[in-house]
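One structure, pasted below without further comment.
All protein chains but one are shown at their positions in the complex.
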Amino acid sequence: MTASVSLIDSSGLAAALEQFALERDWPRYHTARNLVLALTGEVGELAEIFQWLSDEEAARLAEDPARFTHLQEELADVLMYLVRLASVTGVDLDAAVRDKLVKNARKYPAP
Amino acid sequence: MTASVSLIDSSGLAAALEQFALERDWPRYHTARNLVLALTGEVGELAEIFQWLSDEEAARLAEDPARFTHLQEELADVLMYLVRLASVTGVDLDAAVRDKLVKNARKYPAP
Amino acid sequence: MTASVSLIDSSGLAAALEQFALERDWPRYHTARNLVLALTGEVGELAEIFQWLSDEEAARLAEDPARFTHLQEELADVLMYLVRLASVTGVDLDAAVRDKLVKNARKYPAP
Partner (left out) sequence: MTASVSLIDSSGLAAALEQFALERDWPRYHTARNLVLALTGEVGELAEIFQWLSDEEAARLAEDPARFTHLQEELADVLMYLVRLASVTGVDLDAAVRDKLVKNARKYPAP
């Protein structure tokens, strides 16, 4: 893996979220702690989708358009708060996942 | 915003995580419900970083290299489980955040 | 602290929740993993109450009857899933907190 390969490019989303916040005078609310609480809230909504489903029902979620749209929305919400949190804390997500994958590969060597 | 503009491209990360899982015979563990629980675990570790910090201390986290590295790792862990969850449930994250931003703009119109 | 002193008595709530579940044919849904996901969902709703509040606003939450009622409901929901989870996994919460307090006192000795 070379440093020039990007694993994830979230720059467009980060810029869109920054602009969205600026247009609504929201940056003052987007402290790291607030965003962690907001992220927790969205992960809770994601968990609610799956709480009473069997593994079989969860695997067939895409067959139910209403539920699948709900899942897309909650995944989007979690991702947006995560990207926003990375922006306000100054974390480069691409570098972060690259480093973590190297650590994980050392921790869990492939057989 | 046109359909051709990508807000986030996580295809490289999704492929790397798939390969990482395959090499370790992990895909059978990567059910949607398991990944939601794993995501919850990582969000918990992220919350722990901030639980006793003032907003001022949280804003200066980047000044403390050890804490900042820890933050990078936890953000990476949350992102990796989120991208993996999107893969196994068949959700296109770029389309999901694009749709959600449109809904959010309707729900919270800019002044 | 002697063994005969009870720190928490949740037996009435545990029995009420068991009866409530039985009357609705819900025990088959109350697996440990489902209850952890449901608990995560409720903690998310609790976090949402506080996500955009300053510490000052959070401290004055009791002055806003609607918000305070909402807080009571979310705390109740978290507590009910927690007590239910303890019931189905066979954990004695009173013994658990007693043991944990002893461990915490060793880990964080009072000055």
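Just so it is clear, A, B and C label the chains in written order, and each chain counts residues from 1 on its own.
Just so it is clear, a contact is a pair of C-beta atoms (placed from the backbone, for glycine too) under 8 Å apart; a residue touches a chain by one contact, two chains touch by 3 or more.
Small disclaimer: the values here were computed from a predicted structure and weren't measured.
Those residues of subunit A that touch the chain absent from the view are 33, 36-37, 40.
The set of subunit B residues touching the chain not shown comprises 29, 34, 37-38, 40-45, 47-48, 50-52. By the touch definition given at the top, subunit C reaches the unshown chain through residues 1, 5-10, 12-13, 16, 20, 23-25, 31-33, 36, 39-40, 43, 46-47, 50, 53, 55, 58-59, 61-62, 68, 71-73, 75-80, 82-83, 85-86, 89-91, 93, 95-97, 99-101, 103-105, 108, 110-111.
Everything that follows uses one rule, which is that only the chains that are shown with their structure count from here on.
Homomeric contact subunit A/subunit B: same residue numbering on both sides for over half of the interface positions. Rounded to a whole number, the gap between the C-alpha centres of subunit B and subunit C is 27 angstrom.
Touching of two or more other chains is recorded for residues 40, 43, 47, 50 of subunit A.
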